[in-house]
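What follows is part of the complex, with its chains left where they were.
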Amino acid sequence: MNSDKLRPILEALFAAADKPLSVNQIFELFVGDIEQPGKDDIRQAIHELVEQYENNGIELKQVASGFRFQIRSDYETWVARLWEQKPPRYSRALMETLALIAYRQPITRGEIEDIRGVSVSTNMIKTLQEREWVKSLGHKEVPGRPTLYGTTREFLDYFNLKSLNQLPTLAEIRDLDQFNPEFQFDENGEMTAKEVDSAETDNV
Amino acid sequence: MERVFANSASQSEMPFALVQGEPLTLIPQDLYIPPDALLVFLEAFEGPLDLLLYLIKRQNIDILNIPVAAITKQYMEYIQMMDNLELELAAEYLVMASMLAEIKSRMLLPRPAESSDEDDPRAELIRRLQEYEQFKKAAEDLDSLDRLEREIHLPNIELPEFDIDLPQAQVSINDLMSAFRDVVNRAEQFASHHVEREPLSVRERMVIVLERINADDFTGFIDFFDASEGRMGAVVSFIAILELLKESLIELVQAEPFAPIYVKAKS
C-alpha cells in the first residue's frame, strides 16, 4: 500500500482513536488484509501527515505511547470560549447511569441498560470516564467480555464522601423524599437548578 | 384448520424449522413448531397489522384485494397459538380479530349492484394496512441511513494542556440520589427487574477485591481479611468474595487440600 493510500486511513484512525496509537498498534490493525502495509510504510505516512498539518489548527503529535491529533495550543484562547459560551450540563440519562454505577458496581453497560430499560450511549460512559468519576474494573467473563465499571476515588472526593458506604440507601432516599419535596424536574426531565437547603449534602 | 395451514405452507415456506409428527395437542396437528421457535416467531411481530401484512405477503396477495375469509382464518389460528402458549396477548390483537370477523360477515351480505369502492367493507382495513406498510418501510429506510456510532464517527481530538480552567458540569449528591431513586422506581414497575439492595459496603468491597486481583495474578484469600476491621469487616469481605464468585467475576484456586487458597480474575 503506497503512502497516498495509507495516509488518509491513518488520518481517520488517529482522529477516531481515543488514545494515542503507536506504529505497532497500527501495524496490527492491518494484519490479515490483502494490502498490508509494513511498519516503514506506516512510519512514512505518519511523517507525511505530521508535515501536512504543520500550519493547521490541529497537529499530529508524538507522545509517550504513540501519535495523536491534538488542538494546537496557539488556539487555546478561542477554543476555551466554547466552554464559556456553553458550560456543560449533565443529562438526566447520564445522572441515572452514574447513579447505577455508584450503587451497583461492578456493573456492565448491558446491565445498566437492562435496569434503565433504555440504551446507554457510548458518549455517556466516555464523559463519565473523562471526568474521572468512572473507571473500568476489568471484563466480565461472559460472551462479548463486557467492561465492568465502577466509581473512582475522585468520585468520592467530589461528593465529599469517605466511602461508598456513606451514600444514602434507597430506603433513606425515599424517606428523605417525604420531608424534602425538592427533587423537581421540568418537562424535559432536566433537573432544575433549585437546590435544597441541606448544605451538607449538596455542596461540591 | 389443518387444510388452511397445508395450503399456506405450500404457497410459501414457513420461516423456521418444522419437526414432524410430535403428538402435541398444539394446533395444527400436522405441523409441529417447537414452542420456543414459535415464541420467537410470534414475538417478531410488531402488532396485529404487522402479522396481517405478513400473512398477506407470504401468499403474494395484492394488498388491495385481500381474501378476507382466508386471512381471517389464518389470523385466528395465530391468535389461538399465542393464547395456547400463554403469551401475553395484547388487546390490539383481539380488536383486530373482531374487526376481521365483522368485515367477513359484512362481505357475506349481498350488496347493491351499484356499490362503489367506498362501500367495500375492506376499505378501512386496506387503508390501515397500506399506511402501516408505508411506515414500516420508512422505518427500515431510516434504519439504513448512515448514522453516528455506526457508520459515522466523530473525531476524538485531544485538547492541549490549557492554562485556563474549563468549566465542568456541577452535580449535587441530591441529583445523584434522585436519579437513583427514579431509575429504581421505574425498574420496579417491570416485575422482571428487581434491583437488589446489597449494602454498599459489600459493593465497595467487591470493587476493592477486583482492583487487587486485576493487579496481581494470584492474591491470597487471607489477604482480603484485615484483622483490624473486626468481625464485621471480615463478614463484608467474605460476602463480597461470594458475590463475585456468584457473578463469575473471580475464581478461587487451591492446589491441594489445606493448601493456601488464592483468588484470581476469572479467565
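Couple of notes before you dig in:
Chains: A and B, in written order; residue numbering restarts at 1 for each.
Rule of thumb we're sticking to: a residue touches a chain if its C-beta (ideal position, glycine included) is under 8 Å from a C-beta of that chain, and two chains touch if they have at least 3 such contacts.
All values reported here derive from a predicted model rather than from experimental measurement.
Overall stoichiometry of the protein chains across this structure file: A x2, B x1.
One rule holds in what follows: only the chains that are shown with their structure count from here on.
Per-chain Cα centroids separate chain A from chain B by 28 Å.
The touching residues of chain A, when paired with chain B in their complex, are 15-18, 58, 68-73, 76, 79-80, 83-84, 87-90, 92, 95-96, 98-100, 102-106, 114-117, 121-122, 131, 137-138, 140-142, 148, 150-151, 158-160, 163-165, 167-170, 173-174, 176-177, 182-183, 191, 195-196, 201-204.
The touching residues of chain B, when paired with chain A in their complex, are 149, 153, 155-164, 166-184, 186-187, 190, 193, 195, 197, 199-201, 203-204, 206-207, 210-211, 214, 247-249, 265-267.
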